[in-house]
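A single protein chain has been omitted; all remaining protein chains appear in their positions.
Labels for the chains are A and B, by order of writing; each one numbers its residues from 1.
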Amino acid sequence: MEEILVIAEHRQGAFRDITFEQLGFAQQAGALNNLSVTTVVLGMDAAGAEQLQSACDAVLYTDDARFADYNAPDYLLALSTIIRSRRPRLVVMGHTAQGMDLAPVLALRTGLPLITDCLGFEWTETQVLARRQLYAGKIDARLVLKPADTYMVNLRPGHFEGQPDMGKKATLEAFPAPVEDGASTRRFVEYITAETEDVDITDAEILVSIGRGIGKPENIPLVEAFAGAIGAALSCSRPVADNQWLPKTRQVGTSGKTVRPKIYIALGISGAFQHQAGMKNADTIIAVNTDPEAPIFSVAHYGIVGDLLEVLPVLTKKVTSTEV
Amino acid sequence: MNIVVCIKHVPEVIDAELKINKDGAGVVTDDLEFDINEWDGFAVESAIRLKEAHGGKVTAITLGDEESEEALRNALAMGADEAIRFDSQGFEQSDAPGIARGLHAGLAPLAPDLLLTGAQSSDDGWGQVGLCLAEMLGLSYASLVVDFELKDNLIIAHRELEANTLERVELTLPCALTIQTGTNKPRYVSIMGIKKVRRIGIETLSATDFDLEGMIGAEASFMAERILSPPETGGHAEMIQGSLEEICERTAQVIREKGGLA
Partner (left out) sequence: MTATRLTFWHINHEWLFYLLAVAAILIFSAGIYSHMIAWRKEVRLRPLQFHTRRFAHTVLEILTGRRIFMGDPAAGLMHGCILWGFITLFIGTVLVAVDHWAIQFLKGKLYLILEFVLDVAGLLLIVGLLWALVRRYLQRVPRLEKGLTHAGIPLLLVIVALTGYLTEGCRLAAQNPLWGTWSFMGWRLDFLWSDARGASTTYPFLWWLHALISLGTIAYLPYSRLFHILAAPVSVYFQDDPPAIIPVETRETTEEVYSFRQAVFFDACTRCGRCVAVCPATGAGEPFSPRDYILWARDNLKEKYSPFRKKRNPEQKGITPGEGVSSDSIWHCTTCRACLEVCPVYVAVPEAVRQTRSKVVEEGGDVPGALTQTLKKVYKYNNPWEATKTKRSNWSKDLAVPDLTKDTLPDGLCYFVGCTTSMDTRAQSIARSFSAILKHAGISFGTLGRGEPCCGDIARRAGEDGLFEINREDCTALFEEYGISRVVTSSPHCFHTFRNTYASYGALGDDAGKVVFNTRHYTQLLAELVAQRQLRFERRLPVTVTFHDPCYLGRYNRIFDAPRNVIKAIPGIRLKEMPHHGPDSLCCGGGGDRMWQEELDGDPKMSIIRIREAVSVGAELVITACPLCLIMLEDARKSDDLESKLRVMDLNELVVEALGLEQTSA
């Protein structure tokens, strides 16, 4: 039986959510196309590999400590060897800091077509189709792929569903992975986690979040007034943190924090997928944006097309006057 | 230090209304303003700062049509020393490795000590070209770099991971880095600055100068076709409409209903 190869992602001893999303996707694609799902785990022992046992058909693992922390040269060598020898139909990774670093070079080395930031992949009767987005999520693209024995996809984080238990019982198989000889030209040193500060936005019940549309830092007090009126904490999207208008610890999104408040109010945030991944599980999402085509409206429950600087003062009045 | 930075001239789309062109494979760019890709601006700034601190030469290269020389002029005005444009003729419908093959042909003779690119482009967003180039040049690399320094023969870089976590990696030169936004503050390029560099010749290369037959364009691409469509906007969102007063009234009501203002 041909197979889908899922490259598991873990950090500091724990599997990343994306791994289960990959497995969820692989499970569905496998079922549709009669393919088994094999997971490759580099740098974990049997106990670690067992955590994936209920989510796929086979787990290949190597507990070589040199793979414990992701390092491109080692991973590339090990994975290209496996891909060449197993010739799967599909290799599945995540469009994460690890997958983005690894996949382009792995694909080039193994000669596979790679769809990064992939939103869908299917074999139809006549075609192979992949879906992704262009122009910061403002255009959807369907790609018709040329025939190939193996494809490689980097799945957009948060887009697919998956859970650790899918009622499967995978075989566990240890394998000796090849390791590069001599000194590597790239070396992992350490993880650095941002220090926590005053407000932990993951604890907030209500979040008011600002994006590029805020225009300039002077407008932030306007938002603070509104947030204060509804008892919300303030968070932001990447451009605001990039400009250092708010600390990085307030950033919602893949490279920032994942939040799940009762209400998430997105002001002037266009909604790049990285941002969406960090907030789309909020119970209620209200989005204000001048651009009616902004991708944020695709995850929002309530949308307002307008300039946040015009909406906010009025809205602040409304929420304060009716509070009594 | 021989630094090469790859850049791309892209349409600005944040506030723009995008229309799909007739054949459905691209967007209408006539009404769009073009600029240097946001990520690439940070990459150029990184290159210039490195040069200012350690000396060396910065060469900017792009693969694009004549219009894209504007991005190169921008890089020159920021402080790059030389610029190369690889003409995009023949690269229509190339996939990312195809683009990388062209750029590789153009910049391999420069034998860079350090190759910098943006982590991705704002139009296609594949996030592949920089790393493909590294691989083609046989360089070690790190992607999504938010901060790096040069120490002797070593680049100490911080990669941006998920959840407010960074990863410190060390690379030996020569190597390649793809730069994430927010790394620095790209300097303002004045019109005067651009005028000053207008006499710097931009070297033009084209696919015909190299043996790229069958390695670029639609022929070499893994894609047979691309069909664009407007995104499924709105999804399940209820769009609140009316006068500003009405909109805000309704929004306040929603906030109240959903447990705000409790």
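Some points to look at:
The definition used in the following text is that contacts are C-beta pairs under 8 Å (C-beta built on N, C-alpha and C of every residue); 3 or more make two chains touch, one makes a residue touch a chain.
Keep in mind that what you see is a predicted model, and the values were worked out from it rather than measured.
From the options B:Gly64, B:Gly79, B:Pro97 or B:Gly217, the residue with contact to the unseen chain in the full assembly is B:Gly79. Only one of the listed residues, A:Asp165, A:Asp203 or A:Glu218, touches the absent chain: A:Glu218. If you put the missing chain back, the residues of subunit A touching it would be 216-218, 243, 310. Residues 12, 14-16, 33, 35, 77-79, 185, 187-196 are the ones on subunit B that touch the missing chain.
The rule is simple: only the chains that are shown with their structure count from here on.
Distance between subunit A and subunit B, defined via averaged C-alpha coordinates, is recorded as 20 Å. Residues of subunit B that touch subunit A in their complex: 11, 13-15, 17-18, 20, 27, 95-97, 119, 122-128, 131-132, 134-136, 140-144, 156, 158-172, 175, 181-182, 221-240, 244-245, 247-249, 251-252, 254-256, 258-262.
Here subunit A touches subunit B in the complex through residues 11, 16, 70-73, 95-98, 100-101, 104-105, 107-109, 113-114, 116-117, 133-146, 148, 157, 184-194, 205-206, 212, 230-232, 238-239, 241-243, 248-249, 251, 254-258, 262-263, 265, 270, 283-284, 286-287, 290-293, 295, 297-306, 310-311, 314-315, 317-319, 322-323, going by the rule given at the top.
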